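Quick one: the structure is below, questions incoming.
Coming up: chain A.
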Amino acid sequence: MPLLEIRNLQIDFGRGAKALRAVDGVSLSLEPGQTLCLVGESGSGKSVTALSIARLLASPPAVYAGGEILLAGREVLRMRAAELRQIRGGLVSYVFQEPGASLNPVLRIGNQIQEALQLHRPQAATEAEVIRLLKLVGIPAPETRIKSYPHELSGGMQQRVMIAMALAPQPKLLVADEPTTALDVTIQAQIIELLVHLRQQLGMAILLITHNLGIVGDIADEVAVMYAGQIVERGPAPELLRRPGHPYTRALMNSVPSLDSETDRLTTIAGGVPQLGAFPAGCRFHPRCAIARPECAHASPPLVAVEPRRWVRCPYGNSPA
Partner candidate 1 sequence: MSPNSGFFKASLRIICANRLAATGALIILLFALLALAAPTLLRLHLLGDPNQLNLNGLDQDGMPRSPGQGYWLGSDNLGRDVLSRVIYGARVSLLVGVASMLTATLIGVTVGLLSGFYGGKLDLVLMRFTEMNLTIPSILLAMAFTSLIGDNGRVIHLHPAALPWHFLDITLKRGMLSVFLVIGFVSWPGMARIVRAQVLGVKEREFVQAARALGASHWRLIWRHLLPNILPTVIVLAAMTTANTILLEAGLGYLGIGVPPPAPDWGTMITEGQPYFATAPHLVIVPGAAIVLTVLAFNLLGQGLQELMGPRQKP
Partner candidate 2 sequence: MKPAPANLTRFRPWLLAVASLAAMAFASAPAAGDALHPGGTFHLARADDPQSLDPVLQQLADDFLFLSLLYLPLLDNTNGVDLVACAARDWNTSSDGRTFTFHLRPDLRFSNGRTVVAADYAYFLEREADPRNASPNFALLGAYHIRGAADFAAHRTKHLAGVHTDGTQTLVVELDQPDPTFPFYYIFALPQEEVERPGDAFARHPTGDGPYMVDEWTRGVRLVFKPNPFYTGPAPRHFDRIEIMIGGDEATHLLMFERGELDLANSTAIASIPEPDQARILRDPRWKRYVERSPLFAAHFANLNTQMPPLDDRRVRQAINYAVDKTRRAASGRFTPAKGLIPPCMPAYNTNLAGYPFDPPKARRLLAETGLPLPLHLTLWYATDQDSIMQAQEIQADLHAVGIELNLRQASFSELNDAAEIPGKVQMSLSGWFTSMPDPKDILGSQFDGRTITNAATYNTSFYNNPEVNRLLDEASRTLEPGRRLALYRKIEEMIVGDAPCLFLKHPILCELRQPWLKGPLLEPLWPIRLDRVWIER
Partner candidate 3 sequence: MLTRLLTRFWWSTVTLLGTAFLTFFLVNAVPGDVAKVIAGSKASGEVLQEIHAKYHLDDPVLKRLGFYFIQLAHGDLGHSYVTDQAVAEAIRIRFPTTAALTGLAVLMWVALAVPLGVLTARFRNSWFDRTILVVATVSLSLPSFWLARVLQYWLAYKLGWFPVGFFRGLVDLLLPAATLALLMVGYYARLVHTNMVEVLDSPYVRAARAKGASETRVLFKHALRNALIPVITMLGMDVASLLGGVLFIENVFALPGIGNLAVQSVLNLDVPMIMGTVLFSATLVVGANWVVDLLYGWIDPRIKSAG
């Protein structure tokens, strides 16, 4: 049984005539101990998908319009508040993009980690356990650090604290939502390294959300690429990276910044990400697509299994480049 299974998830913002569909029929699955990378530009719906796993989207305005999310076999969308609180942290933990803003500025970090313990492992809510967790994520001199306030730490340290906090309840799934975007390049590598290391040590599954295909190779078992609320390609990481099937995936790969490159500048994809509610008709990628044909503007292509465990949403791009 997969640890996480998302089936045909549909998420709207707003209701009735004003509803805007942000996630449109997304299906994913993740086995225990595996790592899935969800890749896409900002606005593609990947973060919304990730947040929906523990139903963290503010509702209203978000509406779970259809589909289901099974977490360890339990239907998340039907859970009551108490159940939900239990799986949040207990089963699935989150690490967010901006560690500085995601830590409560008025509480000491020790206190914040301890809170996570209290909520799910009250018997372990001790200072010793907090120190152990901080050590685990590689924070030097954790005994003194527990008294610090978030703003007294560097960005990298803050993200390590966030990870420690996420790990505290010993979750089965860690959702890392662009955990490195706000950090500088050398720190990014350290954090990814830390995640790889922790997965090996603790055996949990990781859902990594990123717009950077470059880090995917280091960590992912499987990759899903999202564009404009839909999954456009999905498959095992080495396969997909070697032979991307969708023109968007290819474009993304071309714009990958190398982790060791000095320059920030990347080959960007021409055109902008379509606004929510202003998705083009036909294939949603066609205005930016290098291999677009006239009919792409009318027919919206389905997600087709091109080989076992490999899906691509483009009838023309599935012959590997």
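Behind the choice of candidates: all candidates are chains of the complex that A comes from, given by their letters.
FYI, a residue touches a chain if its C-beta (ideal position, glycine included) is under 8 Å from a C-beta of that chain, and two chains touch if they have at least 3 such contacts; residues count from 1.
It should be emphasised that the depicted structure is a prediction, and the values quoted were computed from it without experimental measurement.
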{"item": "Selected neighbour of chain A [touch, this complex] from 1, 2 or 3", "value": "3"}
{"item": "Parts of chain A lying in touch with candidate 3, wherever the complex brings them together", "value": "51, 54, 56, 58, 60, 81, 85-90, 93-94, 96-98, 101-107, 115-116, 119-120, 149, 151-152, 162, 165, 169"}
